[in-house]
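Of the protein chains in this complex, one is absent; all others appear in place.
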Amino acid sequence: MSNILPALGDILEQRKHAEADSSYVASLYAKGLNKILEKVGEEATEAILAAKDAEHSGDNQDLIYETADLWFHSLVALAHLGERPEAVLQELARRFNISGLDEKAARQTD
Amino acid sequence: MSNILPALGDILEQRKHAEADSSYVASLYAKGLNKILEKVGEEATEAILAAKDAEHSGDNQDLIYETADLWFHSLVALAHLGERPEAVLQELARRFNISGLDEKAARQTD
Amino acid sequence: MSNILPALGDILEQRKHAEADSSYVASLYAKGLNKILEKVGEEATEAILAAKDAEHSGDNQDLIYETADLWFHSLVALAHLGERPEAVLQELARRFNISGLDEKAARQTD
Partner (left out) sequence: MSNILPALGDILEQRKHAEADSSYVASLYAKGLNKILEKVGEEATEAILAAKDAEHSGDNQDLIYETADLWFHSLVALAHLGERPEAVLQELARRFNISGLDEKAARQTD
């Protein structure tokens, strides 16, 4: 499960050099920050609706999918503003006192 | 950077057995899904505002902080509905063809 | 300025008897509550972004437009659930002690 968000960060970085019509992410960058943030707002709403539906149905599949959409578009916003996923992960690790030791060990296996 | 979200998933799981007044997460669980989802909506708005301010100021610190808040509360919603962070990471890996090999290697170092 | 929201409530009521492909509102009703609420979330985000841009540009035109979109889609949600705009206006009047006398006078001119 490790390294998925950093790998996604690499992909989002590469897309900055792609033509706007060559990928969804490149087209979002070209449309600019407001369009990216509209997607963050949309996906937050869809995740909230999916959670309410999951509460009744007991099926979390849409919620997982919409949460992935939400995180993804918030990573596009970060990338557009020059920031990597690791900055958010470090902030979460700091708050919850999650050790960097596992992280170090994991990187040595790369 | 690896393993931070799975470790946070463990913490969120443990908080389910805590008294409501013993931690912020336990109090959110006790208040129920609507209150958790209100926080997701709030933090999405705060992340959007922080991104707009970062666009003008060039300072991403608040954006990183608010994005951490957004991901965190979406993880609380997932946990409340019985789901782990790994489900979202796997969905993102699947979409972007990010290999699970690094992940396997990383887990062997745990 | 009076009577605009009640008149819009009448229009939203009439659209319930229209074919789904005959109007935007009829198509929203046919898609169901989640799609209507997704629009409420989208328009809230767009209104927030327009307000941030207005803060810098001094031009409120987009903000007025996006706020109209937000109110409109929240009226569609209300209509879909069997409620009229007057219910929200009455709630606002009640909170702010706004007299119903003007209202009565205005209705007599209809």
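Details
By letter and in written order, the chains are A, B and C; residue numbering begins at 1 in each of them.
Rule of thumb we're sticking to: a contact is a pair of C-beta atoms (placed from the backbone, for glycine too) under 8 Å apart; a residue touches a chain by one contact, two chains touch by 3 or more.
Note that this is a predicted model, so its numbers are computed, not measured.
Note that the undisplayed chain, when the full complex is considered, contacts A, B, C. Among the residues B:Leu5, B:Val25, B:Ala44 or B:Leu63, only B:Ala44 touches the chain that is left out of the figure. Within the entire complex, the positions of subunit C that touch the omitted partner chain are 1-8, 11, 33, 36-37, 40-41, 44-45, 47-48, 51-52, 54-55, 60, 63-65, 67-68, 70-72, 74, 77-78, 81-83, 85-93, 95-96, 98, 102-103, 105-110. Mapped onto subunit A, contacts with the missing chain fall at residues 45, 48-49, 52, 56. One chain is missing from the display, and on subunit B it is touched by residues 34, 37-38, 40-42, 44-46, 48-49, 53.
Just so it is clear, only the chains that are shown with their structure count from here on.
Over half of the residue numbers at the interface between copies subunit A and subunit C are found on both sides, making the touching surfaces mostly the same.
Subunit A and subunit C have centres, each the mean of its CA atoms, that are 33 Å apart. Residue positions of subunit B touching 2 or more other chains: 45, 48, 52.
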